[in-house]
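For this view, one protein chain was removed and the others were kept in their places.
Order as written gives the chain letters A, B and C; numbering starts at 1 within each chain.
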Amino acid sequence: MSPDLRTRLANVELANPILTAAGCAGAGRELAQFFDIARIGAVVTKSVMLDPRAGLPAPRMAETPSGLLSATGLQGPGIEVFLQRDLPWLLARGGRAVVSIAGGSPAEYAELARRLSDAPGVTMIEVNLSSPNLADQGRHFTDDPAAAARVVHAVRSHTRSDIPVFAKLSPDVPDLVELAVACVQARADGLSMINTVRGMAIDTTTMRPAVAGGVGGVSGPAIRPIAVACVYEVHAALPDVPIIGMGGVRTGTDALEFLLAGASAVAVGTVIFHDPSACVRILREFEEELEERGVRRAADLVGAAHRPMGAQPAR
Amino acid sequence: MSPDLRTRLANVELANPILTAAGCAGAGRELAQFFDIARIGAVVTKSVMLDPRAGLPAPRMAETPSGLLSATGLQGPGIEVFLQRDLPWLLARGGRAVVSIAGGSPAEYAELARRLSDAPGVTMIEVNLSSPNLADQGRHFTDDPAAAARVVHAVRSHTRSDIPVFAKLSPDVPDLVELAVACVQARADGLSMINTVRGMAIDTTTMRPAVAGGVGGVSGPAIRPIAVACVYEVHAALPDVPIIGMGGVRTGTDALEFLLAGASAVAVGTVIFHDPSACVRILREFEEELEERGVRRAADLVGAAHRPMGAQPAR
Amino acid sequence: MSDFRPVQMRSPVLTVRRVDAYYAVTVVAPGIAERFRSGQFIAVAVGGEQSSMLSRRAFAIHDVKPDYGGTVEFLFAVRGKGTAWLAERRSRDLLDIVGPLGRPFPLPRDPVNCVLVGGGAGSAPLFPLAHTLRRRGCRVDFVLGAASADRVFSAITARRVAETATFTTDDGSFGVRGRVTDALPQVLEDAPSDVVYACGPMPMLREVTALAARYDIPVQVSVEETMACGTGVCMTCVVPVVGEDGITRMARSCVDGPVFRGERVRFDDVGTIPFDALGAPGWKARGDDPVSAREAG
Partner (left out) sequence: MSDFRPVQMRSPVLTVRRVDAYYAVTVVAPGIAERFRSGQFIAVAVGGEQSSMLSRRAFAIHDVKPDYGGTVEFLFAVRGKGTAWLAERRSRDLLDIVGPLGRPFPLPRDPVNCVLVGGGAGSAPLFPLAHTLRRRGCRVDFVLGAASADRVFSAITARRVAETATFTTDDGSFGVRGRVTDALPQVLEDAPSDVVYACGPMPMLREVTALAARYDIPVQVSVEETMACGTGVCMTCVVPVVGEDGITRMARSCVDGPVFRGERVRFDDVGTIPFDALGAPGWKARGDDPVSAREAG
């Protein structure tokens, strides 16, 4: 009997816990050339902003060991085009849409939430908080739990009540648990972790920073142990808050690792660049991992690494 | 003409900028089986404490993509054995000794500094600040710039004036530049960065944390972009303070990358586990990199990535 | 559209040959060979199962053959870690390949005169193009340049396929000393040309585009921007390109390109976000129907 892969994120149930990570799969269209996007738990779309955005100049990326350093600057078409072109396309293909949003102020986020709530078919909203806070000299919302909470609160207040709101956190913060608690108190229904890790590379030929933005974000398997630690610690502090875990997931075993640490779903990002079929391959591998262990329900494994030795879930 | 590789760290001049990283090369004895340790800039020894220390239980490590997650708990023989057995051995082989110290209170650090100042032959002291502060419920000294400053001040006050004191920083701090400034104001002669990055792995077979300590430190090439960003930012803020850069150095090109970011010397850690000859190989590769670029003096490259485009050093 | 969509496959290596400064790798890849159109490329995963190298390497398809159901050949020079790994492959190894990718060279309807300009490894995609053009009755003139003789691409094939083939090398070790753009004006003078196709480094493409404009000849350029995925999801390969609506967009060279009309590429602004690009800082929307605005390309 094949294992039950369903997972619950607040009041939403997904067919399985394998999602795409925001900004690594567009709105699903490009990947649909390689597999049926209706088969994965959900497509988390690239963070959308109110207006079109050109992003940062090239070079936008440098390869690092088992990772990628990137600074794309949230290039995108804006909410208007997203609602008219990208979202309907995804829904028509049977995909579940988790829409990631980004803005420069709580009001912008709120406006995005309102527009998405009016549109049919949005399964969840993910609030990308790693965006510069225009009111605070370009500090990011994640740098300040109070600022992050204001954004989450604004989004939650303008989102239809049946649409869960997840707050996406960055690991580069003074106190991750404090930030997580602030978001939950501001009524986030769940948390997504982690966004990229601050990093830099120098091009030894030009002797200048390798990405035009100077500092960029590190993603990919290199950051997986950092991400697992974040998920583990936040799940320990907030065991009832659902988490979408991400950071370097490459195989079904990696997805399992995130579940054990406390994630209820797992998003695949950078590895998609390496393997456009990654999500379905990981889903298959994940299912095999459960079968090998005789685990009947994926949901039973969430947070299992926190239980005392010997108290791992019944097989 | 082969390039001039000499580098200056405060009032000390080293023959070349390639060092071992603390805790990754013992006190040089094991590596001496593979190369002449007098050839590298210096051996940075494993952090020594006042008393012998058994460290943490096994399993102490897990392999992660392009990295290693480890928690060894500073196992070591204590300062007494170090001074009687390890240091004399290293000096007899012609090695330059940078001695790393760790303690639980400023007084312990001070006592270590005093003992080392009395011993002949110590080139430098590196203060490992990623050690639990016994007076502060096990928080690390790096978590609190004031506590770190107290340690640095105590060490500097008890160290012979011709021995430079370098403060070793962790990247997992609320504000790295603030911490660096606090250490320098407490009269650190230079900074070493970075120590390992907080991380975790779950063993998907036992479904428990993969290292006995639960949380561990990630090292190796995976963290290099994080380390380069730290060195770059601190050098930008404190351009006159010498830096020993480290974190995932694997090749001569990587060493060059750290110099360009602002390091005056570069330490090799985890990669030694993979290649016991790494330090001399990297030294050779580094020299070749300079030759290819027609760079006459390694020291000219320190911080070159900060200079405006086109102002890279004369070849 | 679905007929042309790329496929991902684990392709057995048939042969790896040394050709002067290049390696020529032939893989068995029926799905890619049958879909291929000139100008398209493949994206190859490098380093094996446990590779530390996550981004795919892009290579123009140099040749496809019907053998074994369909083979694909690409050529490359060793440049960094990924190409060093590729150069060590042996026959029967498997390569994880995605392709064919990208917008192909648009082909003329009529048997017109075409000049094909390539620099170094950038000449690769011009060879299948030359064959296709010849099959359509076009005249083909080649101008191929490189740093030195051993980096000039398939000179013999070029001579065989084309009406004329001009070679340039920086060091004068083969053909004319200088750059392709030094030799191009003469070629354009000698034979009245209807279209120029160019592939190579960005500065070369800029100059070729400027020259073609001077002679009032349309030019199609294939750009080589750093790529991570090749499939359009990572947004790292962007170049500023003017759309049909006159609006500049940061276009992905892997899916909106790599082939663009030369005059559409804002070569002088490559590596920047032009202030008037869609969504540039301070940009304000013109027009009120952003969806119908045609994508750049």
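Rule of thumb we're sticking to: a residue touches a chain if its C-beta (ideal position, glycine included) is under 8 Å from a C-beta of that chain, and two chains touch if they have at least 3 such contacts.
Given the structure is predicted, the values throughout are model-derived calculations rather than measurements.
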Chains in view that touch the one left out, judged over the entire complex: A, B, C
Selected residue (touches chain absent from view) among B:Leu19, B:Val44, B:Met61 or B:Ala261: B:Met61
Omitted-chain contact residue, chosen from A:Gly55, A:Gly76, A:Pro221 or A:Pro276: A:Pro221
For chain C, residues in touch with the removed chain: 47-53, 81, 84-85
Residues belonging to chain B that touch the chain removed from view: 23-26, 30-31, 33-34, 51-61, 63, 65-68, 70, 72, 75-78, 80-81, 84-85, 212, 220-221, 270-277
Residues in chain A touching the chain absent from view: 65-66, 221
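Everything below uses one rule, namely that only the chains that are shown with their structure count from here on.
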Distance-to-centre winner among chains (Cα means, whole assembly as reference): A
Chain whose mean Cα position lies farthest from chain C: B
Centre distance in Å when chain A and chain B are each reduced to the mean of their C-alpha atoms: 34
Centre distance in Å when chain B and chain C are each reduced to the mean of their C-alpha atoms: 46
Touching two or more other chains - residue numbers and ranges from chain A: 65-67, 220-221
Overlap residues in chain C, where contacts from two or more other chains coincide: 52
